[in-house]
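One chain of protein is taken out of this complex; the other chains stay put.
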Amino acid sequence: MGVGTGALGTGLLEREGEAAPAPANVSGPGAVPITLNINGKPMKLTVEPRVTLLDALRNHLDLTGAKRVCDRGACGACTVILNGKTVYSCDVLAIDAQGKDIQTIEGLGANNPVSAAFFNHDAQQCGYCTPGFVMACKGFLDHHPNPTMEDVKHGLGGNLCRCGTYMGVRQAVLEASKNMKGAKNG
Amino acid sequence: MANTPDYSWPPMESRKVMGKPFKRLDGPLKSTGRAKYTSDLNLKGMLFAVYLTSPYAHARITSIDTSAAEKTPGVKSVYVISPAGTEIQWFGREVAAVAATSEEIARDAVRKIKVDYEVMPHLVKEADLSKAGSKGKAAGEKIVGDPDKAIQEAEVVSEGTYGIPMADHVCLEPHGCVIQWQGDQVQAWPSTQFVTGWAGSIAPNLKVPAANVKVKMDYIGGGFGSKFSPGAWAEVGAILSQKAGGAPVKIYLDRATEMAIAGHRPSDYGKIKIAGKKDGTITTFQADSWGSGGFPGGPQPPLPYCYANIPNQRINFVSIVTNQAGSQAWRAPNNQQASYLTCSAFEDFAAKANLDPLDVFLKNADYAPARPGPDHYRWQLQKAAELAEWKKLWKPRDQKSGTVRRGLGLGINLWQGGGHSCTARTTIHPDGSVLLEMATQDLGTGTRTVMVQVAAETLGLQIGQIKLVIGDNSLPPGGASGGSTTVGGVSSATRKSTMNALAKLFEVAAPSLGAQPDELEAVDGHIRVKGSPNKSMTWVAACKKIPPGEGKISETGANDQRNPMGLNSAGAGGAQIADVTVDMETGLVKINRFVAVQDCGLVVNPRLAESQIYGAIIMGISTALYEERIFDEQTGRMLNQDMEFYKLAGIKDIGDIVVHVDIRPENDKRGVIGLGEPPAVGICAAVGNAVANAIGVRVPNIPMSPMNVLNALEGRNA
Partner (left out) sequence: MQNFEYANPSTLQEATSLLSAKWGEADVLAGGTDLISCMKDHLHTPKRVVNIKGIKELEGISKSDAGLRIGALVTMEELATNADVKSMAKALSDAAAGIPSPQIRHMGTVGGDLCQRPRCWYYRNGMGLLAMKDGKSLIPDGENRYHSIFGGGPAYFVSASSLGPALIALGAKIKLVSAKGPREVPAASFFVVPQNENQREIALHADEILTEITIPAGAVKSATYEVRQKEALDWPLAAASVVLHMKGNAVGSAKVVLGHVAPKPWDSSDAAKALAGKTITADTAEAAGKAAVGSAQPLSQNAYKVTLAKVAVKRALLDAAKQKA
């Protein structure tokens, strides 16, 4: 879905003397319809291939939890979970995220243990980095359910905060690890 | 009202809501991503604006052609900010802007604008004073006492060079707004530290009545002093909106432009000479410093810092005009620079005199200002030393060995931010619900939570019973959130408006209780007669007495900055100690522990106060170890206008932080004092001093990077 045929692509590049391209799924450069599987629901939108997943979420789907801060894969404010792994959504093309399981903070729900732990430990000030941190924390705990403090510090090295909420974040991750297990057992 | 209520704070020991560590009220919305920042808005028909900026630091625009941009499908308006003939004075200066139906189209269109520049000579770097030439303007020399004589008579004289470079605020939410201008009406959703003042600032530029400018903002993604004014972008956004027939325009700086032009902390470099006695008494302070805040030049930092009453001083300063965008206020403007230069020189003086710097800071505390006073600093220095295990861990510079060396260093702070003027409105409805309103903003400091705590305390209610609305300029005026003035202002205004409303409620409830209004009190959800707890009615029952004809009780209360009536004051101080290890082979500095002892008068919410101090220290550690704006003198361009080479500390880079909020009755009596700035001040000094203590030589310039540390260790001039 959302992809054209090889014919759309032929002639764009100069291929002097080369064999004709094998059929391939080529789409764009104009806007193309795509479907993203976000928080378990298919969402249809039409974007140019150059639109990042972050911009698609924010500008096309009004899912604004992920924030655009550095826009160059350096700060983590746009973190989402793609097929179970945390990624910078500013470095992912929306079209490239098709067929993948995309989790954003909107999918965590109002009473999820990670957000609750951030609240409990005041791991937020202005709050602009917080959704990215929460998703980084969620992704980290999904793979490291019993972290030590050292693990936490290492596991969240891909996110930056300017207000300086790291002390609260450290405690929040440890608390969330306990509560997420509790939730599973229960 | 017959009598002015006694607004004074309830006694420390009897407070039930104030002073308690409530969690921040907007926490759940922020931690679930549901808090809507203005940069998150997606309005119907909204256009995206993108800037074209100057690649040159100094140039004249000779021609500009926007025709191709204007013809681009989807482009709705183009505005030339710097027409032909304009002299550009800094890299990143806005040249033109485009608004289009998508951000991608706007970016494409901006690249089609053709600009010719006549490039002119520039100066972008200021660390080397000798290269400033005519761009340096000397301030008049300030002399106190007889510094020459005092130096001659001194037993110990130490000299050093120190520097703290320009640093960026790096607000995670960039500067900007969503704005819509239709006819003579403007509606704006900015990212601002001053909701109330925004309309008045922009209205004259747009030539619309300020009364027609509606401003709304629920959340702001960081300001740190850089978002007081609407900024040029608001005006440009408005013009683009108007040219596009009144469609709303979203105009936020991209990160590179944000880093280049949205403000920074000015630099200060200086040669400092200190003279004194063998016992550590300082008699003379001499400073020749220079710095720049970009094109407007450099503000003079207050030297000597905090210990301002040193009897003999000679102070000189050169302000350097550089071709960089202008600085903005940054958490305690000029204090961080002054603290770094002063406290570093104190440490070097102590080392020269073979004294423990803690003793030198203690010995000279009498030079501190009356507010908060010498005893205050002595107490805090001792407390910080105790928490940092100074007596056990501090060793003189020459008693270190090994590849990894530990060092301890001190820094002090001072900030005179009183509560700003502002007005709250408290409305009590017959059903018992309470609305508290002010056109203020919560920068993440906890303003919302603090206001609600004060109102609940005053009304004898739970915090969940108070509804708060802020962030809308149609509400009673708030102040600018800066200079640590917010908490003093909003807490005092809330106290007054709420007491005024409560006095009205007492009037309507008194007859039912067979008492005079001034005999009543509000406690634990009841209105009752003082001294007769059984003569009481519930809060809701009392509110039902509001006459139907009046509908509700609504009273305002204002904090007057000039007469805070004891509710708030200024003059917070603190002492900070950094404990670091330095790898002598790599020059890498790691923070082991950072201790901060900080007073802020009456503490409304200790949890949020602690968060503020943690935040200030983490920002400070980041600037101390990593941050600087890096410009290329050959091209005049900023090279690290990103978040990769403009380095910010991460979660593992800050060591352990120990905060002691100095809550004592004598501080509580001073009323509420803000603390956004003071704990942010002394960190570069403490870290720099700890590094000097660890490695035995002074690293002159912040940041304490491997480059700067190894240059000092290997004898290269930085």
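Think of it as A and B in the order they're written, each chain with its own count starting at 1.
Please note the rule applied: a residue touches a chain if its C-beta (ideal position, glycine included) is under 8 Å from a C-beta of that chain, and two chains touch if they have at least 3 such contacts.
Please read all numbers here as calculations on a predicted model, not as lab measurements.
**Q** Among the options A:Asn39, A:Asn59 or A:Thr79, which residue touches the chain absent from this view?
**A** Only one listed residue reaches the unshown chain, and that is A:Thr79.
**Q** Mind pulling the chain B residues that touch the left-out chain?
**A** Interface with the chain not displayed, on the chain B side: 104, 107-108, 111, 585-588, 625-626, 630-635, 637, 639-642, 644-645, 647-653, 705-707, 710-711, 714, 716.
**Q** What is the set of chain A residues that contact the non-displayed chain in the whole complex?
**A** Here the touching residues of chain A are 3, 8-9, 12-16, 18-30, 48-50, 52, 71-74, 76, 79, 85-88, 90-93, 95-96, 136, 139-140, 153-160.
FYI, only the chains that are shown with their structure count from here on.
**Q** Averaged over CA atoms, how far is the centre of chain A from the centre of chain B? Could you give it in whole Å?
**A** The answer is 31 Å.
**Q** Where on chain A is chain B touching in the complex?
**A** Those residues of chain A that touch chain B are 48, 50-51, 55, 58-59, 62, 64-72, 74-75, 77, 104-106, 108-110, 112, 114-116, 118-120, 122-131, 134, 152-154, 156-157, 159-170.
**Q** What residues of chain B sit close enough to touch chain A in their complex?
**A** Those residues of chain B that touch chain A are 23-24, 26-37, 39-40, 42, 48, 102-104, 169-174, 219-224, 254-255, 443-445, 607-608, 610-612, 614-619, 622, 642-644, 648, 650-652, 654, 657.
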